[in-house]
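Here the complex is missing one protein chain, while the rest keep their positions.
Labels run A, B, C and D following the written order; every chain starts at residue 1.
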Amino acid sequence: MDLLSQIFVEPFALMVEMPDLLVQTLWEGFVSGVLYALIALGFVLIFKASGVFNFAQGIMVVFSALTLVGFYAMGVPAILALVLAIGVMFVLAWTVERVVLRPLVNQPDIILFMATFGLTYFLIGFGELVFGGEPKQMITDELFLPTGATEFDLGGGYVRIQHLDVAAAVIASIMIAVLGVFFSKTRIGRALRAVADSHKAALSVGISLNQIWVIVWFAAGVVALVTGIMWGARSDVSFALQIIALKALPVLILGGFTSIPGAIVGGLIIGLGEKIGEFYWGPVVGGGIETWFAYVIALIFLLFRPQGLFGEKIIERV
Amino acid sequence: MTALATPASTETPAPEAAAPILSVNNIEVIYDHVILVLKGVSLTVPKRGIVAILGANGAGKTTTLKAVSNLLRAERGEVTKGSIEFDGNRIEKLSPNELVRRGCIQVLEGRHCFGHLTIEENLLTGAFTRRDGNAAIKEDMEKVYAYFPRLRERKNSMAGYTSGGEQQMCAIGRALMSRPKMILLDEPSMGLAPQIVEEIFEIVKDLNAKEGVSFLLAEQNTNMALRYATYGYILETGRVVMDGDAKMLRENEDVKEFYLGVSGADRKSFREVKSYKRRKRWLA
Amino acid sequence: MSADHAHSFAAADALEETAAPAGGGAPAARARSDEVLLSVENVSLGFGGVKALTDVSFDIRKGEIRAIIGPNGAGKTSMLNCINGFYHPTEGRITFKGQTRPKMRPHEAAAGGIARTFQNVALFKGMSTLDNIMTGRSLKMRTNVFWQLVRFGPATREEVEHRRKVEDIIDFLQIQHIRKTPVGKLPYGLQKRVELGRALAMEPELLLLDEPMAGMNLEEKEDMSRFILDVNQEFGTTIALIEHDMGVVMDLSDRVVVLEYGRKIADGTPDEVKANQAVIDAYLGVPH
Amino acid sequence: MIYREAGQYKTSYEADRAVFPLRQDRIGIALIIVAAYAAGVFGSDFLLQAVLIPFLIFSLAAIGLNILVGYAGLLSLGTGAFMGVGAYACYKLMTAFPEVNVVVWILMSGFFSAAVGVFFGLPSLRIKGFYLAVATLAAQFFLQWSFNRIPWLYNYNISGAIEAPLSTLFGVPITGATATSEARYFVVLTLVIGLTWLASNLVHGRIGRQWMAIRDMDIAAELIGIRPLTAKLMAFACSSYFVGVAGAMMVFLWYGGAEYNVFNIDQSFFILFMIIIGGLGSLIGSFMGAALIFMLPIGLGIVLPAITEPFGLTVGAATIEHLRFMIVGALIIFFLIVEPHGLARLWQIGKQKLRVWPFPY
Partner (left out) sequence: APASAQTEEGIYVPLLTYRTGAFAGSGIPIADGMHDYLTMLNERDGGIGGVRIIVEECETGYDTKRGVECYESVRANDPVMVNPYSTGITLQLIPRAAVDKVPVLSMAYGLSASADGETFPWVFNPPVTYWDGASVFVKHIAEREGGFENLAGKTVGLLHLDAPYGREPIPVLEALAEEHGFELKLYPVAAQDMQNQGSVWLNIRRDRPDYIYLQGWGAMNPTAVREAIRTGFPIENMIGVWWAGGDEDARAGGADAAGYKALSFNGAGADFPVMQDIITHVHDKGLSQFPRERVGDMLYNRGIYNSMLIAEAIRTAQEITGKDVVTGEDVRRGLENLNVSEERLAEMGMTGFAAPLNVTCENHSGNHQVFVAEWDGEKWTVGQDWTEPMTDRVRPLILAAAQEYASANAGWPMRTETCDN
């Protein structure tokens, strides 16, 4: 009985009692949702374009952020450091295409997945060799990112909104919108989907895989940089940050690996669901359910739509 | 190579210039570093020519076409010997993309449409390398729809769901969208209704005559192929065993027996075929 | 229905009608009866907006070779898919051996004795020819997991016994030399042959063949025809055949159904169908 | 022509279906097994404890995962957690019934992970490919959370860890702190050989063929009469069994104890990479992959300083580590490019070359 009340009554009572916390929870859920969407976007881009599940996205987040901070630490002005970091991401994309993807064209997905694992290892070693393993501070102020918070009263409590979070949500949304338009409305976007379907056929119609891959990995690199800045500003830039890439997995699965809108909607559902679940129902089992709760949400959705919410339909035909 | 395989270009009545658009010289292809598949194949396609490669299953027709279009690398095969020239330039090192840009496109055997793209989007990907603006592309698309009305009906369906024949049309239409100078057609008639087969060959003839597109086609439907082609090569286990004018081939006894079937009154019914194998004379 | 005099066509494409006399050697030992093995009644199938089949009815008698022809996209493959439970008709019903099972799963159809080959070769690409054909025997293999694990006694005996059957099929189809080759590397024509072998290994009562001769040259088509006839005659297997090569269809089949845009437009012996104006318009084209 | 098969005719189907039809292969395997046992007698402690025991255990886990991914084509990222189920099940059994021999419990514990595996495999009927990974990821995170949060599983130990109590086989301690590496090595080796034999029987028989059929083309498999759900669940069960036993062996015969985070997602990836590098759908590949992924870093850790030292370069441990990461990463990519189908295929091609040697093909 007690358990039932804990599950079915108390959470809702709490929502009504403390609306400020509800609003705060929703806001936090929204912000993390947007940030999850951002990570997922990096995956989606690459998956769409090459069918590669990019294990290295997490380390790319760290690597790009470290590059940015590293250049700044070398005395380069912040904005120039940002430009240089973007340049480094381009070089990375180009190298990956040359060294990893090109020789592995037309191989099964899982092989390419494995190759990105090799890439992860390499980047960890390389990143630590160049930048050292210590955590670094994100140059938040120097990049003109707002700090501080606004508070407003609500139902006897208050809701606190971080300016950084607002900025993160805005920047992430812009990023997602721009990339979404670019990849759905342009010739490249169509080619991208073609490549994801079949490398071989794409080659045969003269789609330049090389060029597409560089573009897409570069875009994913820029997304990683933005992700790195945002998450780095919330804690710090360290190699631990690569773990957050795991956060993208349920989002991807829920939204569908190939869909940019899917990444957004999936991110929001997971972000909100996870925060609400942890906050209101987590205490039932002693908290800390966030780690698997997202997967359970995703799994339930999948049982109804095996290709995720917006994923491409699985074609079954003989 | 046997004596029958003579250099083709000299004998071929080239419609225009003598310079061939494609010439393959003595190439050897190895898969997986160990499986030798082509053992010295040479062939020539004259400008504005239609050349057919004939041969049994596994003879290496597809491999030859892929060697030209440079798609072998994606299957862990490589051209280890010989040279390939397209339009006067060596092309073994070019990427498939560059080759399409230069006007040589392949229609893969077994359709290979982009399953998750609609038919129309599939056609548009064919125009990927083109830079001449949307209007021209649109115009060509209309042309493809005119060739294959069935595609227009299904243009908003995902290609993965369409029937085998529809996919075949889509693959051919897609290649046409790149405005090629030369098309490598691999088994275009496979899985198509007889009417459509005829239509496809009419299209080939049409494009060849009106737009000067050259064709290299690998085809099992020998009858059809030799009717439309100007020249033919016969491949057996990775070697050219015979080549010659289409007309000449059509009349060759062995070709008749093994590829064409005897037409007319002497034709045997499929019911009566007995299980016997006569050695092909060119293998002797 | 008279299959005793076969009609000859010059070739698939030419469709020249000749007055060639029927060759001798018509199969006499052919088991044929009027017993209906499978009947399709008013079947319709739709996918969202697309109607793949509309109100199609026909039947297949025990022991006959039944051809299904029609233009591309007419719904032939979809028809086969309905028969073996891969698609479920939106309307109408299919009765096999007197049983109607509306939501039958494909593996149940297989267990009931329906085997098939596919238009786009659907072999198990990573496995050898032998293993591919052996999978066709899964339904017939019975030893439990324990014996499978220790691979002694009954498991070995069973495996060898089935292996013998499979070797017979391999001999029959003359693919001994590619026994151990991974099928992914085989040329298209041989793949089709292996696929036929796999279907035969199931010892089906009804064999559905979806364009078994696409992409083959004459010689190979002849081989394939012979296999099909042998299967039909020696094992008494009923066959439903989709094929675009009219020569083959007209020579081999006992009766032909013609589909167009998902509707049945003709049904009858090859002669009848060939003479049917609707069929000529829709599919055969004007005979030259 | 070193690798000559001519003259070895197979006169019966029994002989032909043998796992190693060639005499050279059979001799080779026998030699390897003899050498493996000899290593237990002559090998140093370091070799046994830090190299061979873990290598064998990971090979077993890799075989288990290979059944699922390589043979049945079902992607799983939950290997770590399933190993954990085996380990915790074994721990509970062993502490609840200490009188039963631990080897029995190790073998039994696999059934628990098999059951859990089947449960999490249920969605596989509907969900495919990378999407299926979610079900296994849910398993991974949920189980890992349980190992951490359900104190009953670790007998309410304050440390939150499970420890292997002392137990013996034929009077020789094989678990617990006093067990020598030799004793544990022999147990591990014997178990791994036995289980590999079973796995090999399984994948070479009817069930294995059904899995491969499902993997290569599930629709066609169903159309020839294979029940997808049964075959897939069977794959989950068998795979999880091997993985679970490997997990139990890892804790009881190698580590001697473990915390929940030993069974984290990194462990899952680690095993997955072994089978990809080794060769999907190949038992020998599982061993090769385990060897490469597990031993490469160890080897480099020994080799790198030896290379740098003579040049008077005193490179710090950290730098060596970074280089090691870079080299391992680069080598993985290199191997994939050389042969995407894994070391097992490379091995086959090598044999093929030997067969036709001295001719190129």
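Some observations on this one:
Heads up, the rule we're going with is that a contact is a pair of C-beta atoms (placed from the backbone, for glycine too) under 8 Å apart; a residue touches a chain by one contact, two chains touch by 3 or more.
The model shown is predicted, which means the values in this text are computed figures rather than measured ones.
Looking at the complete complex, one finds that the omitted chain is in touch with A, D. The residue from A:240, A:284, A:300 or A:315 that touches the chain not shown here is A:240. Of A:63, A:183 or A:279, it is A:279 that touches the chain left out of the display. Note that of D:186, D:287 or D:325, the residue touching the chain absent from this view is D:325.
For subunit A, the residues touching the chain absent from view are 14, 18, 21, 24-25, 28, 31-32, 124-125, 128, 132-135, 137, 149, 151, 160, 162, 231, 234-236, 238-244, 246-247, 274-275, 278-279, 282-283, 286-288, 290-291. What subunit D contributes to its contact with the hidden chain is residues 44-46, 49-50, 54, 95, 98, 145, 148-149, 155, 157-161, 163-167, 176-178, 255-262, 264, 266-267, 298, 301-302, 305-306, 309, 316-318, 320-322, 325.
The rule is short, and it goes like this: only the chains that are shown with their structure count from here on.
Subunit A and subunit B, compared by their mean Cα positions, are separated by 45 Å.
With each centre defined as the average position of its C-alpha atoms, the distance from subunit B to subunit C rounds to 29 Å. Along subunit C, residues 77, 86, 118-120, 122 each make contact with two or more other chains. Residue positions of subunit D with contacts to 2 or more other chains are 219-220, 223.
Only residues 105-106, 187, 190-191, 193-194, 196-211, 312-313, 315, 317 of subunit A touch subunit B when the two sit together in their complex. Within the complex, the subunit D residues that touch subunit C are 12-14, 16-17, 198, 201-202, 204-207, 209-210, 212-213, 215-217, 219-228, 234, 281.
Across the complex, subunit B is touched by residues 349, 352-353, 356, 361 of subunit D.
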